[in-house]
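Shown here: the complex without one of its protein chains, the others still in place.
Let's turn to subunit A:
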Amino acid sequence: MQWETVIGLEVHVQLATRSKIFSGASTAFGAEPNTQACAVDLGLPGTLPVLNEQAVAMAVQFGLAVHSDIAEVSVFDRKNYFYADLPKGYQTSQMYHPIVGPGEVEITLEDGTSKRIRIHHAHLEEDAGKSLHEDFMGMTGIDLNRAGTPLLEIVSEPDMRNAKEAAAYLKAIHSIVTYLGISDGNMAEGSMRCDVNVSVRPKGQEAFGTRAEIKNVNSFRFVERAIAFEVERQIELIEDGGTVVQETRLFDPERDETRSMRTKEEANDYRYFPCPDLLPVVLDEAYLDHLRSQLPELPADKRERFQSELGLSAYDASVLSASREMAEFFEEVHHVCGDAKQAANWVQGELSGALNRENLSITNSPISARQLGELLSRVLDDTINGKAAKQVFQALWNGQGENADEIIETKGLKQVTDTGAIEAMIDQAIAESPAQVAQYRDAEPDKRGKMIGYFVGQVMKASRGTANPQQVNGVLKAKLDALL
């Protein structure tokens, strides 16, 4: 039987507010346990929450970016359950009236096609603390630094049909929230976490199959792997005559599998009800207009502009607009050198390669966008050739000079375009290679093109890479052919 996979994602985005969603404690990552938990975060008796306005603004910005209806009135509810790292015995969330209503996100797939994924809603909530099970002699340690950190939970419709789409969606969300600057998007530090709902159904069937929810999948790669495993598990189960049960599963990246955490029967009854300590959030048009006017250019708009205005391919435009940092870097390079295609090639090629090798993000690039742009200007105005450009790039990367011109100067990489000098080097190469000249002469005419490479190499070597390769090629061919 042909199976179709149905996937929906719940993405938890940690908002980049300075203080917590309901208290003044800092949200900075990595502090000593329990040093960033105030009386409110600890759930001390008598303390009350006060909503962080910045968190509201960030949620609204996200909503505007995904073309959602922003709720005029949204309400915080309490989700009640007991856990050691949940200080109040409830999580303050938004169950019935979330701040961000239905919206949509466009994702671009690797083949360049795009697809719209609908967003069901997004709501604000507070994070819980952390339970630490090691190093406490059989007991559990509780760190409440994270308790009360603002989260925006973005719930998609079940619109994705394979793991690639799910990963592309997650990347799109990542790119929107980082463009907006409402999250650092750091998945390793848990700034973005994801629950994946997966079900399968026979192709052509309209009704959804029973879904499993895979909790806490915290990287793009894990999303794909968790889905791949889960889809296979569900299909196998059904084909062997079993049925999928609605349950919560945990992805284990070590073993590359998902495991049952709890079934529907074991699920908590969270007893949601409106939090009586917080007033409903009421937003007016003027407030929305103000935030709308502050929105930066978003990835989809940038992608579109890179194609239509700069003439980049759909693929290049999509890669270069994927993150705000990447896009800004590219745009600066382009601004300095004036050639979008060249800028795109270098940012995606030489630069991205070097960053990947050293595991650096573009914000930590040793070469600034201005430096790269200046380097490309020298290629474009024929001051240096492509080969020398790579040397200059490496030198800039290693910090061997302030800018391209300085390195070109000190390393003597300026391209030789003087015909007399080139001819002299060519004559010398021909004179020093009688055997190769003889071979060239005796070769079939259609093989000679390839053999010319040897002489080019000799000349480039003699010029220490500075000769203009096109020029060398042309003159060489004329001179060798004259010997025939």
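By definition in this document, a residue touches a chain if its C-beta (ideal position, glycine included) is under 8 Å from a C-beta of that chain, and two chains touch if they have at least 3 such contacts; residues count from 1.
In this text, contacts and distances are computed from a predicted model.
Trainee: Quick one: find the hidden chain's UniProt protein name among "Branched-chain amino acid ABC transporter permease", "Fluoride-specific ion channel FluC", "Nickel import system ATP-binding protein NikD" or "Glutamyl-tRNA(Gln) amidotransferase subunit A".
Mentor: The correct option from "Branched-chain amino acid ABC transporter permease", "Fluoride-specific ion channel FluC", "Nickel import system ATP-binding protein NikD" or "Glutamyl-tRNA(Gln) amidotransferase subunit A" is "Glutamyl-tRNA(Gln) amidotransferase subunit A", the UniProt name of the unshown chain.
Trainee: Taking the full complex into account, find the residue in A:30, A:45 or A:241 that is in contact with the omitted chain.
Mentor: Considering all chains, including the one not shown, the answer is A:45.
Trainee: Which of A:157, A:277 or A:423 sits in contact with the chain that's absent?
Mentor: A:277
Trainee: Any idea which of A:8, A:63 or A:87 touches the chain not displayed?
Mentor: The one listed residue touching the chain not shown is A:87.
Trainee: What subunit A residues would touch the chain not displayed?
Mentor: Residues touching the hidden chain, for subunit A, are 39, 42-51, 78, 80, 82-84, 87-90, 140, 142, 269, 271-273, 276-279.
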